[in-house]
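What you see is the complex with one protein chain gone and the rest in place.
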Amino acid sequence: MLLCVTKQQQFYMPIITITTDFGEKDFFTGAVKGAIYAEIEDIKIVDISHGISPFHITEAAYVIENAYKRFPKNTIHIIGVDAELTPENKHIAVLLDGHYFICANNGIISMLTNKINPERVVEITIHNHISSNFPVLDVFVKVACHLARGGKLDVIGKSILGFLPEKGGLKQLTGLNPVINPAGNQLKGTIIYIDNYGNVVCNITKKLFEDVGKGRPFIIRARTATFKEVFSTYSEAIHFDKDKNVREEDGKKIAIWNSSGYLELAIYKSNPSTVGSASTLFGLGYRDMVTIQFETK
Amino acid sequence: MLLCVTKQQQFYMPIITITTDFGEKDFFTGAVKGAIYAEIEDIKIVDISHGISPFHITEAAYVIENAYKRFPKNTIHIIGVDAELTPENKHIAVLLDGHYFICANNGIISMLTNKINPERVVEITIHNHISSNFPVLDVFVKVACHLARGGKLDVIGKSILGFLPEKGGLKQLTGLNPVINPAGNQLKGTIIYIDNYGNVVCNITKKLFEDVGKGRPFIIRARTATFKEVFSTYSEAIHFDKDKNVREEDGKKIAIWNSSGYLELAIYKSNPSTVGSASTLFGLGYRDMVTIQFETK
Partner (left out) sequence: MLLCVTKQQQFYMPIITITTDFGEKDFFTGAVKGAIYAEIEDIKIVDISHGISPFHITEAAYVIENAYKRFPKNTIHIIGVDAELTPENKHIAVLLDGHYFICANNGIISMLTNKINPERVVEITIHNHISSNFPVLDVFVKVACHLARGGKLDVIGKSILGFLPEKGGLKQLTGLNPVINPAGNQLKGTIIYIDNYGNVVCNITKKLFEDVGKGRPFIIRARTATFKEVFSTYSEAIHFDKDKNVREEDGKKIAIWNSSGYLELAIYKSNPSTVGSASTLFGLGYRDMVTIQFETK
């Protein structure tokens, strides 16, 4: 893993991560890893997810946002979702928060750039007019290996930082931001992600909730489900001082601030394939509305 | 992978494995790996499984029992299933058979400790009253990296080895052990695992079977299916000397001692999504009963 000459000169290769909608069966991910190792023998490749729903940009954005920040600085993140090069879907490389992201300019990176200003953004121009139907393999791997070797962004593209979306700048995902009503007593969000346990994640962050709510009582509504409290952990809602038989441990519905800081509606210890989950029991799907009504004085 | 100074001083970092019910889609596993690499650049992380059914302790126990022993000694195994810290679900670290296990004290480790005495067991006490809804990331990673660096168990917890379960000792999974009738001619077991091929694994080991059976003829019953022979390999049941058309190669039901030493009821070359599997064809599910009746003299 290290190219050692003496202990002082150790140089660690950065990590390359991969997030795609390739699934777990096809040869795509294996081919991508093989191509990276063929370029750089001594590199670490980490799968973040290959289970993104096909072409689901919002899911990919949520997954990469919450995974990338745990990695060391200088990590290079390949995002292979909706990546085919078209006149409306250019390839970009972004330096943000000390990490590199390689993806299509389809809004996938806007969940991050809405919160943290990117340091550099380039449109990738190394295609040489080669059309490819496997751009993650043919283009993203080359860019990632170039960056892993310490190469510069300028070499592989032209800066589009600060450009308007219609002028080739970063595109925005729509529907990512919740809406505050003029009276300042209501937040309207939408469901942006459903996790492995069937828990639903809403685009309302704890910070926004506290900024708008200012400590007022509130009620959260999502279809027929309502919540008057948001917990910090799943088990906080369980009364461990009561006997197991009376404390409704399984199947209890709860709202929590999840580990990403987002509002999550959950069933305590839910298993989607047996007892059901928040998603199935509340009838909540992607893009469904969640409102928080704060008490007016 | 090695921190080389001279050849004599090579020190290899131990491996960290991860077994969870996180599934293949969410950011959880990626975040955990990122956090480990952020602490120790030069370590090997190996996924054992992220497909454990949500909160399914027995499945996790079976998977880790059969995977851990193939790894080199000193490997550190993170088990992220039902891991939220509660008054009834403490975090523990266990040294057993030269391997480290980091998990919740929910019985998950008892399938191992029933067979091999642990060398050390500590309740993890590094939480600092921080409540977290992602304990694998916030607690288990820290403990794993501490151990990987050669740190001691004493530093991260207090010994509970030998304590009774109700006094904070290791909890037991119930229903793990088969029952022998007083006459010594019947074994009652239950199904503890169903694998990718739909084959069902029962908690009766070859050793127990031989100890009780002493070579007597027997009949195995699981719902309507019966078996009078237990094979060592799947294909042993197939008569390769007969013509392919008459030897019932596909769809033949068999009992075997699987590679873990457990009784397994199987369909030769079954594919659950097409021709069906032992689980679907015999109507057998998790916790269903399997009995072995031995002939009385």
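We call the chains A and B, going by the order they appear; numbering starts again at 1 in every chain.
Note that in this section a contact is a pair of C-beta atoms (placed from the backbone, for glycine too) under 8 Å apart; a residue touches a chain by one contact, two chains touch by 3 or more.
Every value quoted in this text rests on a predicted model; they were computed, and no experiment measured them.
Participant: Looking beyond the chains shown, say which of A:A35, A:L176, A:V275 or A:M289 touches the absent one.
Facilitator: Residue touching the chain left out of view: A:A35.
Participant: For a quick check of understanding: of B:N133, B:N203 or B:S270, which residue touches the chain that isn't displayed?
Facilitator: With B:N133, B:N203 or B:S270 as choices, the missing chain is touched by B:S270.
Participant: Please identify which residue in A:K25, A:K167 or A:K228 touches the non-displayed chain.
Facilitator: A:K25
Participant: Counting contacts across the full complex, list the positions on chain B that touch the omitted chain.
Facilitator: Residues in contact with the chain left out: 1-2, 4, 7, 12, 15, 17, 19, 24, 44, 46-52, 59, 62-72, 75, 195-197, 232-236, 238, 240, 256, 258-260, 269-274.
Participant: Residues on chain A that touch the omitted chain in the whole complex?
Facilitator: 1-5, 21-35, 37-38, 41-42, 45, 53-56, 82, 84-89, 131-134, 137
By our rule, only the chains that are shown with their structure count from here on.
Participant: How big is the gap, in whole Å, between where the Cα atoms of chain A centre and where those of chain B centre?
Facilitator: Comparing mean C-alpha positions, chain B is 31 Å from chain A.
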